[in-house]
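One chain of protein is taken out of this complex; the other chains stay put.
The block that comes next holds chain A.
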Amino acid sequence: MKFNRKAFEYFYALLIIFLLWYMISQIVNINLIPSPILVIENLSKTFKSKLMIHVEYSLFRILMGILLSLIIGVPTGIIMGYFSKIDKLLSPIVYLIYPIPKIAFLPIVMLLFGLGEMSKIFMITVIVVFQVIVSLRDAVKGIPENIYYSIYSLGGSWFQILKEIIIPASLINILTSIRVALGTAISVLFFTETFGTEYGIGYFIMDSWTRVNYIDMYSGIIVLSLMGIILFSTIDFLGIIFCRW
């Protein structure tokens, strides 16, 4: 029921967007805005042969970046949220670094980690990890003290408190933080893929642009957007499965 409605909503939104796009392309009638029909036709013909490899690279980078951010960010956020002494030590550092536009360090990162996958994944991780830390820390801080009481009185260990209370209580925030992070991660991904690589959707889009192949370029944009939508709805889906209460 819930899924059917979601599917319908996506379908409806796509229809409206394509309709608008089609109308604009017909009205302005220039190469820069081709008809969506031509783009989709091109996409269906060339996706496997031309685009698939780029999708694989981009997906790998983004998933690795998010995975690393979670591996580092979730424990850090939980520890900062639960132990206020550690929070007092780390918070000032996190708050100072958080708003720095870390993307500006891309040239340095590329010099340090090379032009390969490492520098791209590192860049995504460095930007996303702070969002994860901050939202997890706030989530854990927001758990009311008396929720812990029953487990304290039962003599629960720190591990049991973590498993029975902290993780389930902040699970929805973990998912939300990934969702927020995803938008950022895709932008960062696009930016990093415009330098020093020949693979990735970002590269494909910029390459098509320099070749003045606008139909290819739009195909790339559609694929990048779809990637975002699919990742987004996967997180929604996980939320429905894991946060049933």
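In this section, a residue touches a chain if its C-beta (ideal position, glycine included) is under 8 Å from a C-beta of that chain, and two chains touch if they have at least 3 such contacts; residues count from 1.
In the analysis below, contacts and distances are computed from a predicted model.
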Choices "NitT/TauT family transport system ATP-binding protein", "Anti-sigma factor antagonist", "PepSY domain-containing protein" or "IclR family transcriptional regulator" - which one is the UniProt name of the chain not shown: "NitT/TauT family transport system ATP-binding protein"
Candidates A:M110, A:I165 or A:I205 - the one touching the absent chain: A:I165
Sole contact to the chain not displayed, among A:S44, A:S84, A:S150 or A:S225: A:S150
Hidden partner interface residues of chain A, rising order: 146-147, 149-156, 160, 164-165, 168-169, 171, 243-245
